[in-house]
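Showing just some of the chains, left in place.
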Amino acid sequence: MLILVTNDDGVRSPGLRALALALGEIGDVVVVAPDRNRSAVGHALTLDQPLRAEEIKTDVFAVDGTPTDCVNLGIHGLLSQRPDLVVSGINGGLNVGDDISYSGTVCAALEATLMGLPAFAISLDTSGWNKTDLSVAAQFAKKLALDIINHGLPEETFLNVNIPRGGCSGVELTTQGKRKYSETVIVKEDPRGRKYYWIGGTEAGFVDLSGSDCNAVQRGFISVTPVRTNMTHEKSYIVMQQKLFDCLKDNA
Amino acid sequence: MLILVTNDDGVRSPGLRALALALGEIGDVVVVAPDRNRSAVGHALTLDQPLRAEEIKTDVFAVDGTPTDCVNLGIHGLLSQRPDLVVSGINGGLNVGDDISYSGTVCAALEATLMGLPAFAISLDTSGWNKTDLSVAAQFAKKLALDIINHGLPEETFLNVNIPRGGCSGVELTTQGKRKYSETVIVKEDPRGRKYYWIGGTEAGFVDLSGSDCNAVQRGFISVTPVRTNMTHEKSYIVMQQKLFDCLKDNA
């Protein structure tokens, strides 16, 4: 079994190392990951510039691109055969609620799914890579990988996994929750008198949604959310059919 | 009415200009757009570096960030009040099928929706900005903007609009289709003997899905797809509840 491992924290992240090590117990692992931190790059794909891939040690490639680039380049350019599974993480910090479309780690799993491969993303609530928590995450990744290999995943679906810090009380199948963000932009002035802006993004907790990933992790459970690649809003589609939108009536 | 306009082709794109001009007929328009082409950056958000915003002419800001940055910074930092609508485009090239999660243009509308604002993205099948086609797109944007202002949009939903080239036969409410990609990575060698890789991404047509955006545009119709911000796969959630995943049974 061949497993492609990537992340968005960069090829030297302890989370990636722990993940690759654990998965190495059940298959052959090839790491293709960004050469530096590429957090919050979403599903960005590099089309305007070519990419470089340096094999920094056997079966570990550092790529000067995004996590999505790494999956794409790994599958079509670097791996000798098509992998059986793609795993992205272990991310330093949760990817729950609306965070997931920003997350390079999650979008790497999305990319793999678009290419027809089973995949999951895994993230840990951490600020300093606590060893016990990291081990919980890595061991869970290994078990989940085996489950996926044995039972498969539903079509056009990948899993987004989040691990709480400080030990976990169990595992929950969850839905995507909703983070609250403090909506601020911070304005400053540089030493040459020119303004610059920081996007705030400080977390202000999450909306209390029963069954959500946010709630599960908050209560000390590992959350496992099935995520779709098709973004059509079916219910809104039906609502829209009944809307009185003039422009939707323009048929020649 | 205040309308925030952005795109991913950059602040100097003819598509953006045509859109801002058309929307200027029904409201006050402020443009906040990338200072250069930022296509295919997905939902990337710049958190590690601050942003610059230069007002290159009245109510036109060039930002050294992604489309998502532009929407975020526009709403929280540059506009004097919260806009009533966010419109992203007119993109040079379609954004249909699985393309939409890569598209900076589409993800700008996603960002606005996450912030609770009605939004749509609009893209045109073009390679050289045909004037008639551009005018069709701009006029449709204006009509859709009025419809949204009058009737609102369903919750957690934005619209992804695609305009065919060479005149249109009508408008269709659509679902997200599926592009086929030729799965290739091209390997070359630079003048100093080092390998580099181009992600292929050449289009190989689309899967024939009745009711999809791809099919509508192919047949000469404008497609309007309602897109969701919540990426939970509800059907797969139910499937997963019945899966025999060992790791989902681990509850302390």
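Note that the chains take the letters A and B in the order they are written out, and that residue 1 is the start of every chain.
Throughout what follows, contacts are C-beta pairs under 8 Å (C-beta built on N, C-alpha and C of every residue); 3 or more make two chains touch, one makes a residue touch a chain.
Computed from a predicted structure; not experimentally measured.
Asks: Could you tell me how many identical protein chains the full complex contains, when just 2 are shown?
Replies: 4
Quick note on the criterion: only the chains that are shown with their structure count from here on.
Asks: Can you tell me which positions in chain A touch chain B when the two form their complex?
Replies: 37, 39-48, 50-53, 68-69, 72-73, 75-77, 98, 100-102, 107, 110, 114-115, 140, 143-144, 146-147, 151, 153-157, 168-171, 173, 175-176, 183-185, 187-188, 194-201, 222, 224-237, 239-241, 243-252
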